[in-house]
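Let me begin by presenting the structure, written as C-alpha coordinates, before commenting on it.
Only a single protein chain was left out; the remaining protein chains are all shown in position.
Then we have subunit A:
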Amino acid sequence: MQFMLLFSRQGKLRLQKWYVPLSDKEKKKITRELVQTVLARKPKMCSFLEWRDLKVVYKRYASLYFCCAVEVQDNELITLEIIHRYVELLDKYFGSVCELDIIFNFEKAYFILDEFLLGGEAQETSKKNVLKAIEQADLLQEVRHKTLRRREFLWHGHISLTRQIPGPEQNMVMLVIY
(Lines give C-alpha, C1' and ligand atoms only; values in the text may rest on other atoms or scores of the structure.)
Protein backbone atom coordinates (compact mmCIF):
# COMPACT_ATOMS: atom_id res chain seq x y z
CA MET A 1 0.00 0.00 0.00
CA GLN A 2 1.25 3.46 -0.80
CA PHE A 3 -0.86 5.59 1.45
CA MET A 4 -4.12 5.81 3.31
CA LEU A 5 -6.28 8.89 3.69
CA LEU A 6 -9.34 9.48 5.78
CA PHE A 7 -11.41 12.49 4.90
CA SER A 8 -14.87 13.80 5.55
CA ARG A 9 -17.67 14.42 3.12
CA GLN A 10 -16.68 18.07 3.21
CA GLY A 11 -13.21 17.17 2.05
CA LYS A 12 -11.51 17.74 5.40
CA LEU A 13 -8.56 15.49 5.99
CA ARG A 14 -8.95 13.43 9.16
CA LEU A 15 -5.99 11.09 9.00
CA GLN A 16 -3.15 10.43 6.62
CA LYS A 17 -0.59 7.71 6.53
CA TRP A 18 2.09 7.55 3.85
CA TYR A 19 4.07 4.42 3.21
CA VAL A 20 6.11 5.85 0.36
CA PRO A 21 8.50 8.75 0.69
CA LEU A 22 7.04 11.85 -0.91
CA SER A 23 7.68 15.53 -0.43
CA ASP A 24 5.13 17.57 1.49
CA LYS A 25 4.21 19.40 -1.65
CA GLU A 26 3.44 16.21 -3.51
CA LYS A 27 1.48 14.85 -0.58
CA LYS A 28 -0.65 17.96 -0.48
CA LYS A 29 -1.22 17.88 -4.21
CA ILE A 30 -2.18 14.22 -4.22
CA THR A 31 -4.48 14.70 -1.25
CA ARG A 32 -6.23 17.65 -2.83
CA GLU A 33 -6.76 16.00 -6.19
CA LEU A 34 -7.75 12.65 -4.81
CA VAL A 35 -10.24 14.09 -2.35
CA GLN A 36 -11.83 16.03 -5.18
CA THR A 37 -12.00 13.02 -7.47
CA VAL A 38 -13.44 10.71 -4.85
CA LEU A 39 -16.00 13.21 -3.61
CA ALA A 40 -17.21 13.74 -7.15
CA ARG A 41 -18.12 10.09 -7.54
CA LYS A 42 -21.66 8.95 -7.06
CA PRO A 43 -22.72 6.36 -4.49
CA LYS A 44 -23.59 3.65 -7.00
CA MET A 45 -20.22 3.78 -8.71
CA CYS A 46 -17.52 1.24 -8.11
CA SER A 47 -15.01 1.61 -5.30
CA PHE A 48 -11.96 1.48 -7.50
CA LEU A 49 -10.25 4.20 -9.39
CA GLU A 50 -7.43 4.16 -11.81
CA TRP A 51 -5.95 7.42 -10.82
CA ARG A 52 -2.65 8.59 -12.28
CA ASP A 53 -0.59 5.42 -12.24
CA LEU A 54 -2.07 4.19 -8.99
CA LYS A 55 -4.97 2.09 -8.07
CA VAL A 56 -7.19 3.80 -5.55
CA VAL A 57 -9.65 1.89 -3.45
CA TYR A 58 -12.10 3.87 -1.40
CA LYS A 59 -15.14 3.26 0.69
CA ARG A 60 -17.50 5.56 2.46
CA TYR A 61 -18.60 4.86 6.00
CA ALA A 62 -21.25 7.35 7.11
CA SER A 63 -19.61 10.76 6.70
CA LEU A 64 -16.07 9.47 6.38
CA TYR A 65 -14.25 8.32 3.29
CA PHE A 66 -11.49 5.76 3.71
CA CYS A 67 -9.19 5.86 0.76
CA CYS A 68 -6.18 3.66 0.00
CA ALA A 69 -3.73 3.79 -2.87
CA VAL A 70 -2.20 0.46 -3.75
CA GLU A 71 0.14 -0.88 -6.39
CA VAL A 72 -1.33 -1.89 -9.71
CA GLN A 73 -0.85 -5.61 -9.17
CA ASP A 74 -2.50 -5.58 -5.74
CA ASN A 75 -5.86 -7.13 -5.12
CA GLU A 76 -8.61 -4.51 -4.96
CA LEU A 77 -11.07 -6.53 -2.96
CA ILE A 78 -8.62 -7.41 -0.24
CA THR A 79 -7.78 -3.71 0.03
CA LEU A 80 -11.45 -3.03 0.62
CA GLU A 81 -11.29 -5.61 3.36
CA ILE A 82 -8.28 -3.89 4.89
CA ILE A 83 -10.34 -0.74 5.07
CA HIS A 84 -13.20 -2.67 6.53
CA ARG A 85 -11.06 -4.38 9.11
CA TYR A 86 -9.67 -1.02 10.14
CA VAL A 87 -13.17 0.33 10.59
CA GLU A 88 -14.06 -2.72 12.63
CA LEU A 89 -11.04 -2.14 14.82
CA LEU A 90 -11.94 1.48 15.36
CA ASP A 91 -15.47 0.48 16.08
CA LYS A 92 -14.50 -2.09 18.63
CA TYR A 93 -12.08 0.22 20.35
CA PHE A 94 -14.29 3.28 20.53
CA GLY A 95 -17.46 1.34 21.21
CA SER A 96 -19.28 2.33 18.12
CA VAL A 97 -17.17 4.73 16.25
CA CYS A 98 -18.15 7.99 14.58
CA GLU A 99 -16.22 10.72 12.85
CA LEU A 100 -15.90 12.73 16.04
CA ASP A 101 -14.01 9.94 17.76
CA ILE A 102 -11.45 10.04 15.06
CA ILE A 103 -11.23 13.82 15.14
CA PHE A 104 -10.76 14.05 18.88
CA ASN A 105 -8.63 10.99 19.34
CA PHE A 106 -6.80 10.87 16.09
CA GLU A 107 -3.59 9.77 17.72
CA LYS A 108 -5.42 6.66 18.90
CA ALA A 109 -6.64 6.07 15.39
CA TYR A 110 -3.04 6.23 14.25
CA PHE A 111 -1.92 3.78 16.91
CA ILE A 112 -4.58 1.30 15.90
CA LEU A 113 -3.61 1.66 12.25
CA ASP A 114 0.04 1.11 13.10
CA GLU A 115 -0.75 -2.06 14.97
CA PHE A 116 -2.76 -3.33 12.04
CA LEU A 117 -0.59 -2.23 9.13
CA LEU A 118 3.17 -2.05 9.20
CA GLY A 119 4.97 -0.43 6.33
CA GLY A 120 1.80 -0.63 4.29
CA GLU A 121 1.29 -4.35 4.72
CA ALA A 122 -1.34 -6.03 6.83
CA GLN A 123 0.68 -7.23 9.75
CA GLU A 124 -1.75 -8.33 12.39
CA THR A 125 -5.09 -9.33 10.99
CA SER A 126 -6.58 -10.54 14.22
CA LYS A 127 -8.97 -8.03 15.72
CA LYS A 128 -8.36 -9.41 19.17
CA ASN A 129 -4.60 -9.06 19.01
CA VAL A 130 -4.61 -5.52 17.74
CA LEU A 131 -6.98 -4.34 20.41
CA LYS A 132 -5.05 -6.19 23.07
CA ALA A 133 -1.92 -4.33 22.08
CA ILE A 134 -3.67 -0.99 22.17
CA GLU A 135 -5.32 -1.67 25.46
CA GLN A 136 -2.05 -2.69 27.02
CA ALA A 137 -0.62 0.61 25.95
CA ASP A 138 -3.59 2.40 27.41
CA LEU A 139 -3.15 0.62 30.71
CA LEU A 140 0.31 2.08 30.98
CA GLN A 141 -1.21 5.44 31.44
CA GLU A 142 -1.76 6.33 35.07
CA VAL A 143 -5.30 7.38 34.47
CA ARG A 144 -7.16 5.81 31.64
CA HIS A 145 -8.48 7.96 28.98
CA LYS A 146 -11.94 9.09 29.67
CA THR A 147 -12.81 8.54 26.09
CA LEU A 148 -15.56 6.12 26.83
CA ARG A 149 -17.19 8.37 29.34
CA ARG A 150 -17.00 11.17 26.94
CA ARG A 151 -18.51 9.04 24.31
CA GLU A 152 -21.46 8.22 26.46
CA PHE A 153 -21.96 11.85 26.99
CA LEU A 154 -21.92 12.52 23.30
CA TRP A 155 -24.37 9.77 22.82
CA HIS A 156 -26.84 11.53 25.04
CA GLY A 157 -26.07 14.69 23.20
CA HIS A 158 -28.01 13.60 20.12
CA ILE A 159 -25.23 11.86 18.32
CA SER A 160 -25.93 8.27 17.84
CA LEU A 161 -23.03 6.19 16.91
CA THR A 162 -22.55 2.86 15.34
CA ARG A 163 -24.98 0.10 15.38
CA GLN A 164 -25.01 -3.35 14.04
CA ILE A 165 -27.32 -3.88 11.16
CA PRO A 166 -27.92 -7.44 10.18
CA GLY A 167 -27.84 -7.48 6.45
CA PRO A 168 -26.77 -9.57 3.52
CA GLU A 169 -23.21 -9.15 4.60
CA GLN A 170 -22.84 -10.62 8.00
CA ASN A 171 -21.51 -8.51 10.80
CA MET A 172 -21.23 -5.55 8.52
CA VAL A 173 -20.78 -2.56 10.74
CA MET A 174 -22.53 0.56 9.67
CA LEU A 175 -21.72 3.99 10.88
CA VAL A 176 -24.80 6.02 11.26
CA ILE A 177 -24.95 9.60 12.28
CA TYR A 178 -28.31 11.16 12.82
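To be clear about the criterion, a contact is a pair of C-beta atoms (placed from the backbone, for glycine too) under 8 Å apart; a residue touches a chain by one contact, two chains touch by 3 or more; residues count from 1.
Following the convention adopted for this analysis, contacts and distances are computed from a predicted model.
As a check of understanding, state which of "AP-4 complex subunit epsilon", "DNA polymerase delta subunit 4-like", "xyloglucan 6-xylosyltransferase" or "Exosome complex component RRP41" is the UniProt name of the chain not shown.
"AP-4 complex subunit epsilon"
For review purposes, identify every residue of subunit A that touches the missing chain, sorted by number.
Within subunit A, the residues touching the omitted chain are 8-10, 13-16, 21-24, 28, 41-42, 44-53, 63, 73, 75-78, 80-81, 84-85, 98-100, 103-107, 110-111, 114, 118-119, 121-126, 128-129, 133, 137, 140-143, 145-146, 149-150, 153-154, 157-159, 168-171, 177-178.
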